[in-house]
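A single protein chain has been omitted; all remaining protein chains appear in their positions.
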């Protein structure tokens, strides 16, 4: 692991061009807002968006990406299957992946989880409180007992995901629901973190504690330095048949 | 596993003798209320209480117990260490254990968890809603998306337990907290289920859905039929030194 | 859960028609051998094979299947994507799935796992010893410390699967490798069990202990009786904005 991970922030970047409220909050797009605070934290943070060729995810870009962040919502279906497969293979080979908010329904997240990833939801400007349930986890470093967001979209259980390898946050919502809102997985050699908050019409990614969690998650999700495991047909390491 | 588990419901049985409200709700004690609905469900359910000799947990009683249920609060310290060690060994040998509500702070639960088992709490007659986060688990059979209790004591995160092997319920509280309220573990050959609700001044154990969860949990926690694993010094199964 | 699960044993059924050794050991095909011992154990066990219309997995057949068993090897690619998606949805809705041996590389298992599911392998008639690492699990009921198979194909780590929700068996191989050979998962409302042994040229499915494990696994993988969780846009359960 390095102290200087190279991050690519991928964003659909549609809401921010059409929805005045989203545009106002994230004038350069959510990807720019996220890349900015990661850069301030000393990381090399670039961006990629849906409407670039190959969605901005060329082999060269991916070769220089330790951790990929993913925000999508309206246009999950427009992401080419070929790119999704390529990203999935990169994760299995060790690249970190952080999936944000409505990215729960992206092709890449569903492919890695193997489940529907569906959930309850509601847009009602309601309060969310993200409680830390794993205070010893590096993703929760520097965070108090909870993070409070005055207004967010609600996501409620049952969230159809595999039980997280590590559950780090659980959200309380004003309207009466709970949600597993910070979920860590290992898939192949790669680490995956799903983090719930971040509806496009609220300034969630400007919140310093949310920024801290995403920054922590990037550090945690960096690939470990090692060869990929050998697979396929192999010779025995011990003589066979020498035994009783 | 059998369809007819033998259950012993252990209760401290102090509140019900001194607190008028508890006495009114559970005239024979919480243990009797629980034993009654388990008996109706076709199980052989007996009881044991703190003030009986050996706390009612003689070897003979434990020899005839497949699953032990534990409710305690005021007098955790009065439970003899010797009995705690005996119960712990029984669990490791396969006996199921269901720990209810304030039993989170019992000697037996702390010994099996290895952590402080402490938490936030508040008595304020507030609403609790237990959301199912593992709908495929047998302990959630027959339960809808959630169970709503109009008034309960609040328990809040961070709950200092090992991450559950399986997290089945998560509670929403009116006052703003969440809690991992249905937690399943395996320890040795035995299964352990912690289930949060059940403050002595509310009729929680008369709620049919709560009864269903506890009944499901007893079925799930039954010992599997098998020999205990061999441990200690063993002979090799293969010749040593025959190899390159 | 019922004591009488309805099982469908799906088999590619190609080796048994072309390889004399496989044909000799499993004259009616592996599916018939498995269905036979499940029927003896009191279950309703039917079969389905690759070359039947819809691979034998019609809606009617699946409507009457509590647990599906899957054996495939040579012809994973011939399984239609549409059938794979249908089976995946059934699992998420609660149907149990038991994947055997070379089924690790089937489309359905890879879709549910989200990983490559690749591994090391070797055909060298070597000894396998499956050690029980979760003696309290119902799938290990009635099994001693280990199961020994005098000759099997070797599968070795690293096996590219998500860390199992429950690891029940780990194999020792004569040639020097180990393998996580009994892996339990929950996906959606459904349970999935991967069980390693069963190369077509060895009489593994005639071994009483292997039969016991598969029988136990069918019981464990039965759907729990419940409604599917509500998902989608929902109304609040509590008034929003009534708070400070």
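Letters A, B and C mark the chains as written, and numbering starts fresh at 1 in each.
One rule holds in what follows: contacts are C-beta pairs under 8 Å (C-beta built on N, C-alpha and C of every residue); 3 or more make two chains touch, one makes a residue touch a chain.
All figures in this text were calculated on a predicted structure; none of them were measured in a lab.
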Q. The chain left out here touches which displayed chains?
A. A, B, C
Q: Would you mind spotting which of A:32, A:89 or A:186 touches the chain that isn't drawn?
A: A:186
Q) Out of A:56, A:72, A:94 or A:114, which is the one that touches the chain we can't see? A) A:94
(Q) From the list A:140, A:154 or A:183, pick the residue that touches the absent chain. (A) A:140
Q | Sites on subunit B contacted by the missing partner chain, in the whole complex | A | 88, 92, 111-116, 118-122, 124-127, 154, 156-158, 160, 162-163, 165, 174-177, 185-188, 229-238, 240-241, 243
Q: Using the touch rule from the top, list residues of subunit C that touch the missing partner.
A: 129, 131-135, 145, 156-159, 163, 166-167, 170-173, 176-178, 180, 238-239, 242-244
**Q.** Absent-chain interface as seen on subunit A, which is shown
**A.** 1, 3, 94, 129, 132, 134-138, 140-145, 165-166, 174, 186, 188-191, 223-230, 237-238
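Rule of thumb we're sticking to: only the chains that are shown with their structure count from here on.
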Q: Find the chain most remote from subunit A, comparing centres computed as mean CA coordinates.
A: B
Q: Note the rotational component of the Cα superposition from subunit A to subunit C, reported as an angle of 0 to 180 degrees in steps of 5.
A: 180
Q) Can we say the copies subunit B and subunit C touch using the same residue numbers, with more than half in common, or are the two sides different? A) same
Q) Distance-wise, how many Å sit between the C-alpha centres of subunit A and subunit B, to the nearest whole number? A) 36
**Q.** Whole-Å gap separating subunit B and subunit C, where each centre is the average of the chain's CA atoms
**A.** 32
Q: Please list all residues of subunit B that touch 2 or more other chains.
A: 129, 132, 134-135, 145, 166, 238
